[in-house]
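Excluded from the complex is one protein chain; the other protein chains are retained at their positions.
Entry: subunit A
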Amino acid sequence: MAKYLLQRVLYMIITLFIVISVTFFLMKLIPGSPFNNFEKLNPTQQNILLEKYGLKEPLPVQYGKYLKAMVKGDLGVSFQFDNTPVTELLSKRIGASATLGFQAMVVGTILGIFLGVIAALKQNSWVDYGSTFIAVVGKSIPSFIFAGLLQYYIAVKLGWLPVMFWKGPEYTILPTIALAMFPISIAARFMRTEMIEVLGSDYITLAKAKGASYWQISVKHALRNALIPVVTVLGPLAVSLMTGSLVIERIFSIPGIGEQFVKAIAMNDYPVIMGVNILFAFLFVVIILVVDILYGVIDPRIRISEGKTK
């Protein structure tokens, strides 16, 4: 297991290195200047700015310098935020996105799995159709419409919850619901399909024959096995939720990182683009590792040490 982990960590570092390199060079292909009002400056001033930020040097040199500083934990300074260090920007912004993403993930997974399971158990009943309906709606209505409707009816019309901002727990409710719609629908859909398949398998028939109770069969035997594919999908989904949703953050004025990333790209704020990308990639590889370990926890048959050695 330890050897396996070590190997995985090594792969993770290689993956990160490739992501960083590719992003760095691709990013420089985006046309336009990273400075505001650049067109209003004369060539002398443009030169001064480019020199100050080391943008006049050849790309490989810039790349080398970036890697060197990055290893030391220095991700550079943001152009659009008055030289704020990127690490500071990320640490200030990731909190709100992560909180929101985590809440949406928890709410979404629990509700989704619940819906999926009862739909499978009561296949082709009104419960099943109802849950499928929710899943289809959650998947097909874009989150900005759902968020807009929630904001308008719950906050503006009924006045039950705040319209926007990020000042306390009550401010997180509407964005969490809006963001949770997607994981609900994904989890419900996968869960239903898997459960139906598992419920039809031989060992369930055996369990029934042995006289196991209904709940024992569905929860202990079926649910556990049906979870595997769901965990596979939900891992990466968790990363994308926790790294911020541009739309939800915009509509509810949440100081998160999703908005920041998109703006950084639009503004050619190179250090921020790199910083956010590294963070996202890092979370991604970590989550994938966690998912792989979780497989073993859920299903002893695919425990890594056994499968690996022989």
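Just so it is clear, a residue touches a chain if its C-beta (ideal position, glycine included) is under 8 Å from a C-beta of that chain, and two chains touch if they have at least 3 such contacts; residues count from 1.
In the analysis below, contacts and distances are computed from a predicted model.
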Which of the following names does UniProt give to the chain that is not shown: "Sarcosine oxidase subunit gamma", "Dipeptide-binding protein DppE", "DEAD/DEAH box helicase" or "ATP synthase subunit b"? "Dipeptide-binding protein DppE"
If I consider the whole complex, including the chain that's not displayed, which of A:24, A:190 or A:252 touches that chain? A:252
Answer key for A:4, A:38 or A:282 versus the chain not shown reads A:38
With respect to the chain omitted from the figure, which of A:148, A:229 or A:296 is a touching residue? A:148
Footprint left on subunit A by the chain that the document does not show: 30-33, 35-42, 44-45, 48-49, 52, 78, 80-82, 84, 88-89, 92-93, 148, 151-152, 155-156, 159, 162-166, 250-253, 255, 259, 266-268
